[in-house]
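Here the complex is missing one protein chain, while the rest keep their positions.
Labels run A and B following the written order; every chain starts at residue 1.
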Amino acid sequence: MQTFPKKKVEIIVEVALAKRMQETIEALGAKGYTVFPNLRGKGRWGERAKTGVFGVFENVMIVAITGPETAAKILEAARDLTREGIGIAYVSDVDVLRDEHF
Amino acid sequence: MQTFPKKKVEIIVEVALAKRMQETIEALGAKGYTVFPNLRGKGRWGERAKTGVFGVFENVMIVAITGPETAAKILEAARDLTREGIGIAYVSDVDVLRDEHF
Partner (left out) sequence: MQTFPKKKVEIIVEVALAKRMQETIEALGAKGYTVFPNLRGKGRWGERAKTGVFGVFENVMIVAITGPETAAKILEAARDLTREGIGIAYVSDVDVLRDEHF
């Protein structure tokens, strides 16, 4: 079985930043992404849950599988976007079967 | 702390394909799997959200931790199942404490 190495970027951000982050991911060249909604979390920003007033404290996780250069750009954009707000980002190695999809 | 290397297969598919994928994962020998429902996403298939008509555009992510041979079979099955429909699949390395559970 031949596989191709890719990078998985995972970004956890408050809902208020999600749309900008998704647009940035596309603009930087990712062919797709997935959003996991309704996360609870706790971190240096305090506790966040979907029961926040008007849902403003809700978090989402955005996942994108890309090549290494695009992943690096997305990771840096996530760092910049979350510098003032809520968010963390990290990258890891994955293998895919269909190179052309990512 | 002794750990054992395993593979994590992650498959994102439209809801219509999820049940067949879950049955395939079990048939191929995985001892368990987890389903993350209600995902939003965007990719080569266009945009998908839980607000799609009758929910048909909703995606799920299915995660299974297995040995390398089972993971390869699941990955190939996911490729075949999503050839005509919506889906991506990828595999990565994880370490577990309880070898006998996977």
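Criterion: a residue touches a chain if its C-beta (ideal position, glycine included) is under 8 Å from a C-beta of that chain, and two chains touch if they have at least 3 such contacts.
Everything numeric here is computed off the predicted structure, so don't read it as measured data.
Undergrad: Can you list, in ascending order, the chain B residues touching the missing chain?
TA: On the side of chain B, residues 1, 3, 6, 8, 22, 26, 31-38, 65, 92-98, 101-102 touch the unshown chain.
Undergrad: Can you list where chain A touches the absent chain?
TA: The list for chain A reads 10, 12, 36, 38-44, 59, 61, 72, 75-76, 79, 88-93.
FYI, only the chains that are shown with their structure count from here on.
Undergrad: With centres defined as the mean C-alpha position, give me the chain A-chain B separation in Å.
TA: Spacing between the chain centres: roughly 19 Å.
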